[in-house]
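Quick one: this structure, given as structure tokens, is what I'll be asking you about.
Here is subunit A:
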Amino acid sequence: MQKITRDVLVEKAVSLLENGSVSCVLGWKKGEFDYDITPAVFESKEELVSDFIFDDFCGANFSKYLVQKTRKVEGKILVFLKPCDTYSFNQLLTEHRFDREKVYAVGIPCEGMVDIGKIKAITGDGISSIVCGDTIKVNTIYDESFDINAKDVLLERCINCKSKKHVAYDELIGEEGEVIESNRFDEVARLEAMTPDERFAFWQNELSKCIRCNACRDVCPACTCEKCVFNNPKSGVENKAPANEFEEKMFHIIRAFHVAGRCTDCGECSRVCPQNIPLHLLNRKFIKDIDSFYGEYQAGAEVGSRAPLVNYTTEDIEPCDVFERGND
Partner candidate 1 sequence: MSNSKKYLREEIIRISGVNPKKCMRCGKCSATCPAYDEMEYHPHQFVYMVENGNIEPLLESESLYRCLTCFACVERCPRSVEPAKLVEAVRLAAVRKQGNNRMTANDVPELIDDETPQQLIVSAFRKYTK
Partner candidate 2 sequence: MQRIGVFVCWCGSNIAGTVDVVAVAEALKKEPGVVFSANYQYMCSQAGQDLIKQAVKEHNLTGIVVCSCSPRMHEATFRKTAAAAGLNPYMVEIANIREQCSWVHKEMPIGTEKAIILGKAAIAKVNLNVPLTPGESPVTKRALVIGGGIAGIQTALDIADAGFEVDIVEKKPTIGGKMAQLDKTFPTLDCAACILTPKMVDVAQNEKIRIFSYSEVTEVKGFVGNFDVKIKKKARYVKEELCTGCGACTEKCPMKKVPNDFNLNMDTKRAIYIPFAQAVPKVATIDPDYCNMLKNGKCGVCSKVCTAGAIDYTQKDEFIEEKYGAIVVATGFNPISMDKFDEFAYNQSKDVITSLEFERLTNAAGPTAGKLLRPSDGKHPEKIVFVQCVGSRCDACNEKGKEYCSKICCMYTAKHAMLTRDKYPDTDVTVFYIDVRTPGKNFDEFYRRAVEEYGVHYIKGMVGKVSPEGDKLMVQASDLLDNKQLKIEADLVVLAAAIEPDKSARPLATMLTASMDTNDFFTEAHPKLRPVESPTAGVFLSGACQGPKDIPETVAQAGAAASKVIGLLAKDKLTGNPCVAHSNELMCNGCSSCERVCPYGAITYEDKEFRMPDRTTQIRRIAVVNPAVCQGCGCCTVACPSGAMDLKGFASEQIMAEVDAICK
């Protein structure tokens, strides 16, 4: 389904590596199967040629890796950024989380990434091969084969893709895209329209699945704290386990609050949650509220923009009025 091929990216990476512009490449590395792709650092042409991959399973957002990698790597790092990744990239720059000079960013187009979970829901276990394309061909060890329309198994965040525009890059491969009118807030609105009891039941059920593995936090490009409050025994909220219902809520409310106004809605949290909790619905609630209370704001759209929670106007909505507005 991707318009751009792996070979183009490898060629770009190899040429930049060989002419010394960059010293390493952050890219996707092929896995055991056709879908378990790992983010990796490539340091040589050989590695790139044999292991670099770019296909419909390359959802991973590299922006966050730059925080640590730029501190450790000598020379520049080449990073490939899909449109949604560029927002995280900018947001991290806004927060001075890495040195822009140490990165060579190549914007690459993205046609949407697919969700292996959704494919498995159709095919069942035992996938032996997957061939990407507009129609995804899946074969299983049980000698079954499936033709799946890629559009039907997109990641949630890609179904509601908010932008095909790259907001940051040194070089762009392919054409400049556009910001898209998405329906990403529909699900939030659906929840808002429920009664409080229904909402409570919904979230109680969802959050009770949490195993507190911290994957959502650890993958989140906004969660780059040197020390997370949930790891800090002095913060008063530290814990290693969702000890009870309160702790489950506490963790997710505070995490969402800490990234409120900084979350670019990249959707990585929901993508990686092993328990399939729709965590993006928490972040999107904040984004939706921010947009409606304080005017539309897209974190990461511009470097240096002032996030809504470190900003104010004298005419802001009063907390007692938010419910009326929220239910419109």
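Following the convention adopted for this analysis, a residue touches a chain if its C-beta (ideal position, glycine included) is under 8 Å from a C-beta of that chain, and two chains touch if they have at least 3 such contacts; residues count from 1.
Candidate selection criterion: all candidates are chains of the complex that A comes from, given by their letters.
As the structure is a prediction and not an experimental result, all values here were calculated from the model.
> Could you sort through 1 or 2 and say which touches subunit A in this complex?
Of the listed options 1 or 2, subunit A touches just 2.
> Looking at the complex, which residues from subunit A come into contact with candidate 2?
Touch list, subunit A to candidate 2: 71-72, 94-97, 224-229, 232, 234-236, 258-259, 262, 306-307, 309-311.
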